[in-house]
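Step one of this worksheet: look at the structure below.
The complex appears here without one of its protein chains, the remainder shown in place.
For clarity, chains are labelled A, B and C in written order, and residue numbers in each chain start from 1.
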Amino acid sequence: MDIEVLAVGGYNEFGRNMTAVRCGKEIVIFDMGIRLDSLMMNPDVEMENTHSLDLISMGVIPDDTIMNSLEGSVKAIVLSHGHLDHIGAVPKLAHRYNAPIIASPYTIELVRQHIEGEKKFGVNNKLYALKAGQQYTISPTLTIEFVATQHSIIDTVTPVLHTPRGAIVYALDFKLDRTPVVGEPPDFARLQKLGKEGVLCLIAEVTKIRESGRCPSEQIAKNMLQSVISSYEDDPSAIVISTFASHVARVKTIAECVHSIGRKPILLGRSMERFCATAESMKYVRFPEGTSIFGNRRTVERTLRRVMKAKRDEYVPIVTGHQGEPGSILTRIAEKDVPYKIEKGDKVMISAQLIPNDMNRAQRYRMFSLLGGQGARIFDELHVSGHAYCEDHYELLQMLNPTYVIAAHGGLDITSNYVDLAKDFGYMLNKDFFLMANGQKQKLA
Amino acid sequence: MDIEVLAVGGYNEFGRNMTAVRCGKEIVIFDMGIRLDSLMMNPDVEMENTHSLDLISMGVIPDDTIMNSLEGSVKAIVLSHGHLDHIGAVPKLAHRYNAPIIASPYTIELVRQHIEGEKKFGVNNKLYALKAGQQYTISPTLTIEFVATQHSIIDTVTPVLHTPRGAIVYALDFKLDRTPVVGEPPDFARLQKLGKEGVLCLIAEVTKIRESGRCPSEQIAKNMLQSVISSYEDDPSAIVISTFASHVARVKTIAECVHSIGRKPILLGRSMERFCATAESMKYVRFPEGTSIFGNRRTVERTLRRVMKAKRDEYVPIVTGHQGEPGSILTRIAEKDVPYKIEKGDKVMISAQLIPNDMNRAQRYRMFSLLGGQGARIFDELHVSGHAYCEDHYELLQMLNPTYVIAAHGGLDITSNYVDLAKDFGYMLNKDFFLMANGQKQKLA
Amino acid sequence: MDIEVLAVGGYNEFGRNMTAVRCGKEIVIFDMGIRLDSLMMNPDVEMENTHSLDLISMGVIPDDTIMNSLEGSVKAIVLSHGHLDHIGAVPKLAHRYNAPIIASPYTIELVRQHIEGEKKFGVNNKLYALKAGQQYTISPTLTIEFVATQHSIIDTVTPVLHTPRGAIVYALDFKLDRTPVVGEPPDFARLQKLGKEGVLCLIAEVTKIRESGRCPSEQIAKNMLQSVISSYEDDPSAIVISTFASHVARVKTIAECVHSIGRKPILLGRSMERFCATAESMKYVRFPEGTSIFGNRRTVERTLRRVMKAKRDEYVPIVTGHQGEPGSILTRIAEKDVPYKIEKGDKVMISAQLIPNDMNRAQRYRMFSLLGGQGARIFDELHVSGHAYCEDHYELLQMLNPTYVIAAHGGLDITSNYVDLAKDFGYMLNKDFFLMANGQKQKLA
Partner (left out) sequence: MDIEVLAVGGYNEFGRNMTAVRCGKEIVIFDMGIRLDSLMMNPDVEMENTHSLDLISMGVIPDDTIMNSLEGSVKAIVLSHGHLDHIGAVPKLAHRYNAPIIASPYTIELVRQHIEGEKKFGVNNKLYALKAGQQYTISPTLTIEFVATQHSIIDTVTPVLHTPRGAIVYALDFKLDRTPVVGEPPDFARLQKLGKEGVLCLIAEVTKIRESGRCPSEQIAKNMLQSVISSYEDDPSAIVISTFASHVARVKTIAECVHSIGRKPILLGRSMERFCATAESMKYVRFPEGTSIFGNRRTVERTLRRVMKAKRDEYVPIVTGHQGEPGSILTRIAEKDVPYKIEKGDKVMISAQLIPNDMNRAQRYRMFSLLGGQGARIFDELHVSGHAYCEDHYELLQMLNPTYVIAAHGGLDITSNYVDLAKDFGYMLNKDFFLMANGQKQKLA
């Protein structure tokens, strides 16, 4: 069977991930994401009201017009996890394909909410929730399987496409965390078994390939946060913490640490509500007793006013804004645009790393300067990554032993380190190891 | 006589330079500048309508309330050159002192224009234009002398305060350029003579002390620009160039290079008009025949429309916006907000370096991305600095042989390199070599 | 009483720490260290055979000839902890002073061994072991007290000199680790009490002041090591680990992690033996059963040969060489100069960070390249720092509330961040906050 991989988006760049695999006449699409920094370049654009072709020309969503060059029909749209760079373009692109959207239950629920918010297109694709460990029959020749993995959002899976010529493993994004805080560790047994059954191709993210060793477990982030937060148990200063709203496990950890020093966690911000309340209602997590969540702008302000009236050290706002995003709660606190006042010695903790682009760098610098000017003490990078490091990739290659390897999710400058790693396993560039660029097709022959 | 130096602004920071020297009961102020990056933090603030106390609390202008701690009366406000970080706070602060403002003719003219634009305060200090090489008698005991120097703006001087105990040399900012493009080289003979007569104290900028060797002459910038621009003599692509509007010598160089390949220079932008038209009318420079200058917003747009209608390769717009400043011409070109269209292969040349802060980095990155997306080829850093490098400082110390040295114009992290240099001359920290912080007084005893 | 601080070594530089405090006619010296990178510049120099004046001119040991400028006599030499940059010059300088050497028991034992190795000078100063929590009466007016603290070597103390005008706290080096792996946490209660009793002067290291937040606890290093090492429990590859031989707590952690996956730890290298065997014999630590320690060159080689003959995955060599030092065990493994062979897939773990200078960078790069070329997988930076971060300094200042602050242990470029921190507490540079340079005196008046 003729098998071909089409790099639609996210190759030689970060963001707007989309990959198509054609097996004979049948096509499976993996992910439909957006590129956030392209969106930041055009601050006046409202996603939900903008046409897909305009978003393509701005580089915000993948240029899927190239899909016409594939001969075959799309049978399934498979989503790996709920981050915007993997699902954000679904409302803009999915309706063009007469195919179901398959994702893990939490991811499906996020997609459902996105589609509801879309104002330009009607998206009627069937949504199918497939749990990790389960399979879905796409056609007599193709089956999709979800293998449990870990990442910085809950319910992330590694989709595996079973073809007559072997498995195609789509490892975007993943982390081989043996001691996660929410959910199960990656299914090592299944990955090893896949390796023995025969993997035709591994498509792997390379985001953190340049980091030596292993990505630290989420448990380490928990240890760090617990250590720092508990050191202020007897300090009357206020504490404000910001992290990725989508990183539900981290939010849970923070809420628990806060709870353990006798303060009440309050989750604030629209996306904080979307990700965390959804996760709680779906029973993925349980936040400590006394935790409250508010997303609505007016409710957020009312809550902060109430906190200011109470003793400030009774509550810990857990808020959006770790990158200094305009309009986020932490940025608005820095700008004195909400009824919450920073006092000298207050602790502002960032459980995230800088997403390294110049726009974020500037927004953060401004936010930190404003907060610092009001007397806040800044705690940055109380964080561990959600992406595989070099030795995690080594382990994955060792387990899967794929015939072909394709590197994705990063510029070629980063990807070049993956070349070195693959060389150690005997792969050779352009023979059985491929670096691709958006728009390019690669036959697996 | 009791002599004391008060660090008002620009110590352990960049910008808002202001230093006061008290000799007995008489005080002389050097510079009154603003800090631009503090202003950028507060994008909604309009300088001309804001009260000085608010600007002080934002860190935009020096906190001169500290002046009350000096016992004596201000006899003169001396300005070294026309950059905003040296004169920008004059309209906000000068009226508090009953003293004349003394500066070189070009600088005085710029100050006059600033004062006219001020809407909050009436500034009635006498403006006195003192040429390089001339002296001004402040009082029976104090005289101010202007020694010619070079910098990235024309008519920069090194003010020297003659006191009964020797000269106090205020070397902010300077460059020992032996082959300048406009004006005369620094007056080495006079500096050496001052050294022999006796210098009590040198107050020196340290901005580029970490660069080894000598700051390249402005002639090198001319060579570089000529080389690059002339290589496109036969290329039909459009060329757009941006540089510091205040760097009149550079603008002249660019205009001449453009003229030499048979294209017409058009200087565009409000500040381009202010600095360059003023300089030309005062006969500091003559731009090549056919050069035109437009500052008014509507005129700029009309001119660009006309250029687009003509052959684009007949004109070269020389514009503001090298840092990607919002509202500047180059930024507006990038945003397609003016009637000038970038085409594939057009050359955009930046004859400036990034002013290193995160805000500029982000603005530039965005501007370059937008221009690149339209097909522009970017030429960055066709530039040499206007600040003394390490060996220029070495030469200055050697010539002046001052009793005391005070480092200014930069964070302590930078200044620490000046400590090493001074140590080679036998100075010892806190004995005869001082690092100061805003608000601090230092007796020269 | 007239009190004066003399910066002898380690000011505006890293290494060769030495500070003298004169109280009236009595002088107390804190630390006598060496500067390792100066030693690296002169690879042929053998410390034990070189005269102190030569070592001074090479910048290896502090220039204590300046001590003559202090009027008074040295009453005590107080050592904070056992690192070479704090005690390494004792064999070269201590004999010049007729005064006892006071240090914690472990430090005293290390000093004793150093003095024995010295071949140029006879050092007969009395060695006095003072435990954390105890006091030593120097004279009727002066008492020294050791306050327990944490650092990257066991038995580190914060010496406090009690004078008639208040306490002088010498906080080089320290870490406010609430959950250490060996020893007790810093004595917060005592530090707070000192603050209330009155601290005249705090002399503080600033090494890591530029790091935001708190220095992670040694417990975090343990978590990280445990997580990575245990992930290879079922992997047949060999594991080799290198860390600071002096970091006994870390060595203990590593040995325990190794033990927990069923392998036997073998500590190898001369300094590994000196620090760890000494610590064990003094009962500071107990290594897991089955741990062995070998320092002698021939024994090390014999042991490695034995390991190669056994199953390589039964033992884990814990070795010197994390910086790629010439002659260290790990470097020799990389150079194939010992009978231990790296095989494809073996794990080499570095539980240390690069000590940032260009010499180390080059040595490490070479070592990693050689190891990588033999198939080793490199795990770098399984480490946390032993130095206070910004918020630890904040807490210390808050507890001690000293009248004067002096920054030490780092270049002025680093120290400048401490200026900002001190400013938040109301200190002003050169008034009650001092940056000093070697050879400089500062009266506390």
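Rule of thumb we're sticking to: a residue touches a chain if its C-beta (ideal position, glycine included) is under 8 Å from a C-beta of that chain, and two chains touch if they have at least 3 such contacts.
What you see is a predicted model, and the numbers here were worked out from it, not measured in a lab.
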Shown chains touched by the chain that is not drawn here: A, B, C
Of B:R178, B:R306 or B:K443, the one touching the omitted chain in the full complex: B:R178
Selected residue (touches chain absent from view) among A:Q150, A:T278 or A:T415: A:T415
Per the touch definition above, residue among B:P216, B:P339 or B:G411 touching the missing chain: B:P216
Positions on chain A contacted by the hidden chain, ascending: 12, 411-417, 419, 423, 428-431, 434-437, 439-440, 442
In chain B, positions touching the absent partner: 178-179, 212-214, 216-217, 219-220, 223-224, 227-228, 230-231, 344, 349, 375, 377-382, 390-391, 394, 424
Hidden partner chain, residues of chain C it touches: 41, 59, 357-359, 361-366, 369-370, 373
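The definition used in the following text is that only the chains that are shown with their structure count from here on.
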Centre-to-centre distance between chain B and chain A (centres being mean Cα positions), rounded to whole Å: 46
Rounded Å distance between chain B and chain C, as computed from the means of their C-alpha atoms: 46
Approximate Å spacing (C-alpha centroids) for the pair chain A, chain C: 41
Sites on chain C at which at least two other chains make contact: none
